[in-house]
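Submitted below is the structure of interest, expressed as structure tokens.
Of the protein chains in this complex, all but one are displayed in their positions.
Showing subunit A:
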Amino acid sequence: MSLTFKPVGSYHQDFSFRNSEEAIQRFPFPFPEDQYMYSVNLEPATSRNPGSIFEHCFDIDEHYRSEMVERNRVLERDPRRCLVMPHMQTAAWDTLAMLMEHLSQDYPQWFALSRDGDQWQWQNHALGIDQRFTYGDADTLPCEPLEYIGRQVQGDFALLDQREGDLFMDAGIVTCPADWSLAFDAGMSFKQWHSPVPMAHQMGVFDRALKYLVNIQVGQPVRRLNWTLTINPRLDTSPETFHEWGSDRASITPGNVGSLVHLRVELQVMARLPRSNALMFSIRTYLISMDELVTQPAWAQRLHRVLRDLPDAIADYKGMTLYRQTLVDWLSQFDSQA
């Protein structure tokens, strides 16, 4: 499938972001059943379904240019969205190498990489970039390696140092988080940064997940989907900007629910970085408005049932309590058995 980019749409103020028909078709609807419960839904990140978001390890889609504009905007306002602790330099270069290798292989019409020892040349035709640099020497790039490549790839990246059988969030570039903050979580262990998640601890989900993650080997990445809801197609829902978006939740009415409420799905890929032994946690976010989602009748029916029966603690954690009933009522018109 040939990849083309839409004209730049925005993820703030006028929110001109929209999905094309094709983008709706390939949206990763995350519910395999009519009910939702936490699980360690990890699977090997092998390529499947050509054209789907599961074809390539790092999915690039029609929103590429829009998302890169948004990344630059957020970083300009808050440079702390990119953070690399000194011991994570090797992991940052590892990330740059992994992303450049994958993108140039998977999307040769847009990205090209040529290497001669540590002399690298990177071309990004989508953004008009042609950069020669020395691998491992940050002075030969316009900025630090993680920020450099992060400004050219959709999705957020957290780099986790592995030591003492645990994972520590010691580096990352995070501009489209679902209500979490890299600056706040920096240096935390796996269980520390998951501590706000209700119910899952008691279920032992995190113990099992951690055991699985520390054993991920080079060349054997795994992935999972996660989801929440967001008002407006707003990518940057971080605690740092809560004052800008927190009150949106109170604005949902039966009249605007279809256009304002968005299902937000994260494709999370965890991959071992070969030189540093760090774990890369990539979080690629997809947004779809309710109006767009209900063009797929099976999705509309299932989402109605999932949200109607969701335990209150999870609904609270996902921040939808204020408008949940309005949304469920609106969705019920698409559920033949409701």
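Operating definition for what follows: a contact is a pair of C-beta atoms (placed from the backbone, for glycine too) under 8 Å apart; a residue touches a chain by one contact, two chains touch by 3 or more; residues count from 1.
In the analysis below, contacts and distances are computed from a predicted model.
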| item | value |
| --- | --- |
| Undepicted complex member, UniProt protein name, chosen from "Ferredoxin", "NADH-quinone oxidoreductase subunit G", "ABC transporter permease" or "Carbon-monoxide dehydrogenase small subunit" | "Ferredoxin" |
| Identified contact with the non-displayed chain, of A:Pro7, A:Gly128 or A:Gly219 | A:Gly219 |
| Absent-chain contact - pick from A:Arg18, A:His56, A:Arg73 or A:Arg163 | A:Arg163 |
| Contact with the hidden chain (one of A:Arg48, A:Arg77, A:Arg132 or A:Arg275) | A:Arg275 |
| Listed residues A:His56, A:His87, A:Lys191 or A:Arg224, member touching the removed chain | A:His87 |
| Residues of subunit A in contact with the chain not shown | 87-88, 94, 97, 161-164, 215, 217-220, 274-277 |
